[in-house]
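Every protein chain but one is kept in place in this view of the complex.
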Amino acid sequence: MQRVTRDVLVQKAISLLSAGTVDRVLGWKAGEFSYDVTPYVFKDAEALKADFVFDDFCGANFSKYLVKECGKSEGKVLVFLKPCDTYSFNQLLTEHRFDREKVYAVGIPCDGMADITKIREKAEGISEITAEGDGFCVKTLYDGDVKLTKEEALAERCLNCKSQKHVAYDELLGEEGEVIDSGRFTGVEALEAMTPDERFAFWKGELSRCIRCNACRDVCPACTCEKCVFDNPKSGVENKAIADSFEEKMFHIIRAFHVAGRCTDCGECSRVCPQNIPLHLLNRKFIKDINGFYGDYQAGEEAYSRAPLVNYTTEDIEPADAVKKGDGENA
Amino acid sequence: MNKKAIRDEIIHISGVNPKKCMKCGKCSGTCPSYNEMEYHPHQFVYMVESGDIEPLMHSDSLYKCLSCFACVERCPRGVEPAKIIEAVRLMTVRQQGANHLKSDAIPELLDENLPQQAIVSAMRKYSK
Amino acid sequence: MQRVGVFVCWCGSNIAATVDVKAVAEALKAEPGVVFSTDYQYMCSQAGQDMIKEAIREHQLTGVVICSCSPRMHEATFRKTAESAGINPYMVEIANIREQCSWVHKDIPTGTEKAIILGRAAIAKVSLNAPLTPGESPVTKRALVIGGGIAGIQTALDIADAGFPVDIVEKKPTIGGKMAQIDKTFPTLDCAACILTPKMVDVAQNDKIRIFSYSEVEAVSGFVGNFDVKIKKKARFVDETKCTGCGLCTEKCPQKKVPNDFNLGMDMKRAIYIPFAQAVPKVATIEADYCNMLKNGKCGVCAKVCTAGAIDYKQQDEIIEEKYGAIVVATGFNPISMEKFDEFAYNQSKDVITSLEFERLTNAAGPTAGKLLRPSDGKHPETIVFVQCVGSRCDACNEKGKEYCSKICCMYTAKHAMLTRDKYPDTDVYVFYIDVRTPGKNFDEFYRRAVEEYGVHYIKGMVGKILPEGDKLKVRASDLIENKQINIDADLVVLAAAIEPDKSARPLATMLTASMDTNDFFTEAHPKLRPVESPTAGVFLSGACQGPKDIPETVSQAGAAASKVIGLLAKDKLLGNPCVAGSDEMMCNGCSSCERVCPYGAISYLDKEFRMPDRTTKVRRVAQVNEAVCQGCGACTVACPSGAMDLKGFKNNQILAEVDAICR
Amino acid sequence: MRKISMDSLSALFEAISGTMPLFLPVDGKEGASYKKWEPGTEYSKALNTNKSAKDFFFPQVENMMAFKTEGKNIEVLDLKEDVGPFAIFGVRACDLASFSILDRVFLSDPVDSFYKARRDNAVIISVACSRPQETCFCSAFSIDAAAPGGDVECVMADGMVYLEAKTEKGEAFLKNLEAVTEASDERAAEAEQAKIRERIEKLPLANLSTDAFGGGKTMEYFNNPLWDELSANCLGCGTCTFVCPTCQCYDIKDYNTGKGVQRFRCWDSCMYSDFTKMAHGNIRNSQKERFRQRFMHKLVYFPENNEGIFGCVGCGRCLAKCPISMNIVKVMKTLGGADNA
Partner (left out) sequence: MSMNEFKPKIVAFCCNWCSYAGADLAGNNRLSYPADVKIIRVPCSCRVNPMFILRAFQKGADGVIICGCHPGDCHYTSGNYYTRRRMALLFSMLDYLGIERERTRLEWVSAAEGAKFSQTMNEFVEAVTALGENKRLEDLRCKE
């Protein structure tokens, strides 16, 4: 259950629209079921009243939409940003990907978003999902009501939330949260503790499921390239479908490398993967390494900060020692 | 053992590369036992390098070296002559019955005023 | 598709001994795009080059691959060859089958196989080459010389002589450097001051030369022909334009306890001083750390006595910004510290001195007015021992000394020994040497004179230990020829300390992006063929900053560096390196990653209107590369996630093609 | 009709595997996927596989031929593999219906020999959907999930699996399995099938109608202004097309192996910016055009050229997998106006 209700957001949106502060609202639109919320640009109060939704299924990170949306009108667009979205927002600002003047950002608190894939593992034939106390009640077509705890229903990224603090906004609804000392690197550490053979087997199992649908890339707020190298025949690495086990590795290594130091760990890649590949484990490895090698750095925490890969010190760790660093920590 | 084998063994034991010597003589210039020695530190280095080791092994000079390491300390080329002398000594000691002094005889020779360091280096030299 | 010609060089037997050149030419003939392939004994010879030119014309070649020595040797040669035959010089690629193949592999099958693969890689690359045209940049017709010793002075005079303005930056209050401290010069024994000071005066009087004394280079940016340099003029608290150099202040200053660095601390100077009589500029300088006025505001004597009103206690460091077309490094050398050589008792006895200190002791303008007196008690030394190679020729692991030969010690020691015997025939002079190295004009004759005419005792062997005992220095050494240990009771010991580059060289090299060797000597662009140029274009080397040198060598290198500078400044425009970065605007995200890694600030951004594929227009922020400033490192190409940034001559697809060809 | 107890399914699978490779849905980290049966492999109870069954006939990547180069000589190598008989167990009605849609593309002239070889060699054992999900809407396309068809049709009820041959191939197939199956009352499955049909009628999307679509309305739909807002937030990823059982677009590409060229085809997606890119450039340059193409193809162009058959089978995969939850149902409801409100 989210602290700020849908009605508060609708009211805020309508008042900003009527005051002329903004001329459209980037928000979540209700779908066919309890969970299939779609990002949508609302243009008037009627549409907002009818279709705007804010509940436990509003996981989509709107920051990336601003890249395209900002150019569409002279007026400002209202965007609702959850804490983790604000990091992407700042990162995109750092990279000059949208015009800050064209955006009115309203920060909204978030208590974690549900993961429909996880819920489906527990409940088949979902007719309705409602928040109930700290957990969820899922009405099913055949098995009656299924009760789920928060841990059973929330997305992994939310269970390991790194921050409830908004790092960018024009206006904040509700109370400001804090940066959380999350256990988000335990998954990475578990892998580091494995032998190389085990790690290889693990990643082979995961990455071999990739169907190269590009959902991870296309949803990623760090992947806003005008043209991705994997779509560009001139790049020499362009490919459409994985024709060989190498190519799925190539795609994911390069993608993770391209967003290294820029990835805010919003977790959208893992959320959207139709094959449930834990892609965040790649990005978090880079984040963990960057923190370990060059000092803590959180992409997007501060707009216009200098990303670790476009920076250096003369005393940086040598790659040979860097590779060994994971061993030492787990020895 | 032929000449070359002895030479290689000495180089192996000492861990010293006599080729690095530039023949400056600073080792001999610094050696406190110089005048006692028939063969001097720089000669040890040169003669080991050239394989002329027999005379060294039969010379008293082996036992005149104090192992004070002044030559090691001051050699600009890092040749470490004292280690070569030590190695030649070891080669001798390792030969059956070639030990200069029997270990049993040592206690009698000990002198109360003898510095501890001298005793230790004597042990190293004589009681192998 | 390119029409590629392949030319395999034998390099006499250098390549042909380990690579079957005919087989290489034959194998490469089958590569896609290759229309001509041949081999020849010396491709770089006139006949070889003619062969290339003829093949280009006859077979309408569009790309040329030379399988030969390193591109660092002859890339420029073959580019010119191609250009003269009418194709773009950048359509040439070199496969390095000598340094990186025939010389490092032993048998013919191995060498041949690798040569073929290297040839294939070059063919794959040249197939994707595009003609390149170098950009032009203007040349600022002014040179900067860093260091005002004899090297810097000679370089500056020679450049000025050709009509170009030159600035000298010297960190000390006067120019002159080490040579000004020296008494006589070998092998002619003429007085150093007599030959140096006229040159110093020439510098001062030359209207093309400006001297920034008591100044240091603070920052350098830009590139060949267009350097921007910041020079820090340290506050000397005396107005240079007003000071007449009368020296009254230096006599009246009450602070007399200032170690005189010009005499290597062997005597004292005042807090306001002029280093020596012939200093240029002849201007007083206040040693701020000792001046009572500057320290606690109590004194002001110098200001009172100065009739010119030149004293200015409020003077601040000043930053001067100037543009230069060329920079000459002439930062010189220093003797290494003797502190760590305990065996020579340098710290324990004042009578153990370095050779440079000996120079001051024998110099008429020195602390003893030229009389050879022991520093400890001012007595005349009767036995003098000279020790050579102190700290030179040490093992690489030896942390006290240097691995190299300092080159000048043999000769100056002979000079010292000879002069001592000449002036004071009653003294016994011993020189302990390892080798006496005298390869120079009249050098060995000079050394023999010291031995034969002046009776200097040269002893082959090294001093092992010096023990101060009473007023004597007990010198223990070995005589390797007599095979005996020698003990000498000496009155004075002179150590021929190794020399090392000045400490200011390392930070300066970083500013100039000039490379250095492990000993902090500047690296030359080529050890034989480009000895006075740094690998960084527009930066030249003069004097001992590049390696130990005596005066004649320094002066000749200074002249050589000057002629290189003149050659550069005489040009109105410089052709740049065409292998520079460029951004594909349609793919650029404007994210600034490239700008942040560019060491030259060559990248800027522009909001530009684009017609998008969907027929709309859009204003996008895109990167622009200033080709004159870009040096072509390629850091930006990897920072760019979209691959919009690429490097001409080393394009992504060219390198990938090389990778493919090698791994196939 | 034959029957076998649910508990003895592995005996059935073992018997099938004895004669030909058998593929069936197996649970994995991604959900269910078709895998080859081996002793110990468990049949997934999931309603449907994560990816559709089209992969059997139209795999995501397929090598077609190779060119081997030696210097300037080129040798052409045929890479077509010999396909032997194989069985697929557990195909749902929707996926089965998708095969006939794919057949219209790949088996019409010119016949795709790669596709045909696999199609001819497959024995398809369908399974009726006892528990259809909220995302299912096959009924909108007149597909009967209670009687899916195929070579052999299975209905699972009360711990038993009822198998009925629907083709000659199926009959022969079942005959081979008589040792592990028992004869059954021909009408034993009917009660379960009736129940299934009842369940389908109660699904949330049961009333979805296709009446508004079909051939003959091309320009009307093409120019509909609603495409703008429908497509506005489409990411342009290919998830919907890659999980779709009826999407059949592919690209043929060459890969330089260093020793020659390997020519392969791989799935393409009309959602991608370089889809249908030609020498002059691209014909659909905006996401809206690409988005429109996908749904126009399924709902308008395909029926227009194929006697009113829609290019969608209502499997619901795109509803479950789209990163932004935009899907064909929302498109149909938005464009279909009153019919679907």
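Each chain carries a letter (A, B, C and D) given by its place in the written order, and its residues are counted from 1.
By definition in this document, a contact is a pair of C-beta atoms (placed from the backbone, for glycine too) under 8 Å apart; a residue touches a chain by one contact, two chains touch by 3 or more.
Values in this document were obtained by computation on a predicted structure and should not be read as measured data.
A.B. asks: Would you list the chains present here that the left-out chain is in contact with?
C.D. replies: Every shown chain touched by the left-out chain: A, C, D.
A.B. asks: Among A:Tyr40, A:Phe98 or A:Phe286, choose the residue that contacts the chain missing from this document, as touch is defined above.
C.D. replies: Candidates A:Tyr40, A:Phe98 or A:Phe286; residue touching the omitted chain: A:Phe286.
A.B. asks: Of the residues listed, D:Thr257, D:Thr276, D:Asn306 or D:Thr334, which one is in contact with the missing chain?
C.D. replies: Going through D:Thr257, D:Thr276, D:Asn306 or D:Thr334 one by one, D:Thr257 is the residue touching the chain not shown.
A.B. asks: In the full complex, which of C:Leu372, C:Val436 or C:Ala635 touches the chain missing from this view?
C.D. replies: In the full complex, the listed residue that touches the missing chain is C:Ala635.
A.B. asks: For the chain that's not shown, point to the residue among C:Gln205, C:Thr518 or C:Thr617 touching it.
C.D. replies: Answer from the full complex: C:Thr518 touches the omitted chain.
A.B. asks: Could you pull out which residues of chain D are in touch with the chain that's been left out?
C.D. replies: 255, 257-259, 262
A.B. asks: Considering the entire assembly, which residues of chain C contact the chain that has been omitted?
C.D. replies: 70-72, 96, 98-101, 103-106, 110-111, 113-114, 117-118, 121, 510, 513, 515-518, 523, 535-536, 579, 597, 599-600, 631-635, 637-639, 647, 650, 652, 655-656, 658-660, 662-664
A.B. asks: Touching the absent chain: which residues on chain A qualify?
C.D. replies: These residues of chain A touch the chain that is not shown: 188, 191-192, 196-204, 229, 235-237, 243-247, 249-250, 253-254, 256-257, 260, 282, 285-286, 289-290, 293-294, 308-314, 316-320, 322-323, 325-326.
In this section, only the chains that are shown with their structure count from here on.
A.B. asks: If you take the mean of the Cα atoms for each chain, which one ends up farthest from chain A?
C.D. replies: Chain B.
A.B. asks: Going by the contact definition above, tell me which chain pair has the most C-beta pairs touching.
C.D. replies: A-D
A.B. asks: From the mean C-alpha coordinate of chain A to that of chain B, what's the distance rounded to whole Å?
C.D. replies: One centre to the other, that is 73 Å.
A.B. asks: Between chain A and chain D, what distance separates the C-alpha centroids? Give it in angstrom.
C.D. replies: 30
A.B. asks: Residues of chain A that touch two or more other chains: which are they?
C.D. replies: Chain A, residues with two or more chain partners: 227.
A.B. asks: Tell me, which residues of chain C touch at least two other chains?
C.D. replies: Where chain C is concerned, no single residue meets two or more other chains.
A.B. asks: Taking the touch rule as given, give the residues of chain B at its contact with chain C in the complex, in rising order.
C.D. replies: 20, 22-31, 34-35, 40, 42-43, 70-71, 73-79
A.B. asks: Over in the complex, which chain A residues touch chain D? Could you list them?
C.D. replies: Listed in rising order, the residues of chain A that touch chain D are 31-33, 35-41, 60, 65, 116, 120, 124-127, 141-142, 205-206, 209, 211-215, 217-219, 227, 231, 233, 239-243, 268, 271-272, 274-277.
A.B. asks: Give every residue of chain D touching chain C within the complex, in rising order.
C.D. replies: So the residues of chain D in touch with chain C come to 69-72, 256, 258-259, 273, 281-282, 285-286, 289.
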